[in-house]
Structures are given as C-alpha cells and as structure tokens.
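Only a single protein chain was left out; the remaining protein chains are all shown in position.
And then subunit A:
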Amino acid sequence: MKKHRTFKILLIVSVIAAGCFFIPKKSDIHNLAFNNIEALAGGEGGGATGCMGSGSIECYGHYVEIKISGVSLDPEEE
C-alpha cells in the first residue's frame, strides 16, 4: 500500500516536471516575426503603424519622433 502511494506521488511529481519542461515558452519565436524583422530591417513599411518626424524611435528601418497607429496621433487611441 505504502509502495503504491510512493509510486503515485512520484508519478505526480514527474507529470509536474514534464509539464514545466514542455509548456511552450514565450521565447519560441514565430517564423512570421522573423520575416517581419527582416522586412523592417530592409526598410519596408506599410503596416498598420506609421512614422512621423525625425527622431530616434526605430520605425521600419528609419528613425522617427513618434510612431503612430493608423492615422491617429494619439497613442492611447485605438
């Protein structure tokens, strides 16, 4: 009976350990992201974000004052 219990506990610990090991981590980088980065590095724009002014914020391989979403100049707006 005691042996059986120990086995059960060991099984639970193994399941938890395996779970921790196999849970997909956020560091798994999608191929799509890689493609996007290469496009950005190549200066290709045209996404949902826009770039305004001369500054130091990186935007599609250029440096701008402010990065915006669509045509809105308010960063808080959706």
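Assume contacts are C-beta pairs under 8 Å (C-beta built on N, C-alpha and C of every residue); 3 or more make two chains touch, one makes a residue touch a chain; residues count from 1.
As a working rule, contacts and distances are computed from a predicted model.
Student: Looking at what's absent rather than what's present, what does UniProt name the missing chain, "cysteine desulfurase", "Signal transduction histidine kinase", "TolB-like 6-blade propeller-like" or "Oligopeptide ABC transporter ATPase"?
Tutor: In UniProt, the chain that is not shown appears as "TolB-like 6-blade propeller-like".
Student: Please give every residue of subunit A in contact with the chain that is not shown.
Tutor: 8, 12, 15-16, 19-20, 23, 26-27, 29-30, 32-34, 36-38, 40-41, 43, 47-49, 52-58, 61, 63, 65-69, 73-76
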